[in-house]
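One protein chain omitted, others in place.
Up next is subunit A:
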């Protein structure tokens, strides 16, 4: 039997953690792009688009991420499309992040006082101008802390992709455990690495919240 040193284990986990980071970044950035698009549908004036975005969000928030991963992975296979695990993982996480980000940002836009709309209306601004110059600059500011906070959820969400065979940190943990028979230590290390990724984000979200609150006293 081969002996594994602690460094062997840690090194393999860290190598796999790269993929957790890459997948998180892709999901978050992709989710943000799709989410922005959905946000404008959601708060726009076209009823069809508003409803589409609303049901999209409800669908993705109302089903487990795991099911979404399975559907992306196996579902497309039914149509004869062979989906590699990384693609299914990426697509599912992007669509899932988009739903949550849309909802977070919608809340931020709606948190802007009605008086801001009225004042800008009374100055003759149209909808797009109001959004561009009055509402979004303020909404963006209050959106930063919850958005950063949500990125933590994305990182943790990537762990689920191990189930469809994408080799990231969790999957690597399983593989290493199978070779070393030291589940407690290996998963303990895996958890530590996740914590090292997530904690700075949670912390900065809290700091940002405090900072931006000071700058955003309501009148």
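Structure notes:
One rule holds in what follows: a contact is a pair of C-beta atoms (placed from the backbone, for glycine too) under 8 Å apart; a residue touches a chain by one contact, two chains touch by 3 or more; residues count from 1.
As a convention for this text, contacts and distances are computed from a predicted model.
The listed choices are "Molybdopterin-synthase adenylyltransferase", "Alpha-D-ribose 1-methylphosphonate 5-phosphate C-P lyase", "Homoserine O-acetyltransferase" or "Amino acid ABC transporter ATP-binding protein"; the UniProt protein name belonging to the chain that is not shown reads "Amino acid ABC transporter ATP-binding protein".
For the chain missing from the display, the contacting residue among A:107, A:137, A:165 or A:183 is A:137, taking the whole complex into account.
Among A:49, A:125 or A:159, only A:125 touches the chain left out of the display.
Think of the hidden chain as still there; on subunit A it touches residues 113, 115-116, 118-127, 129, 132-134, 137-138, 141, 216-219.
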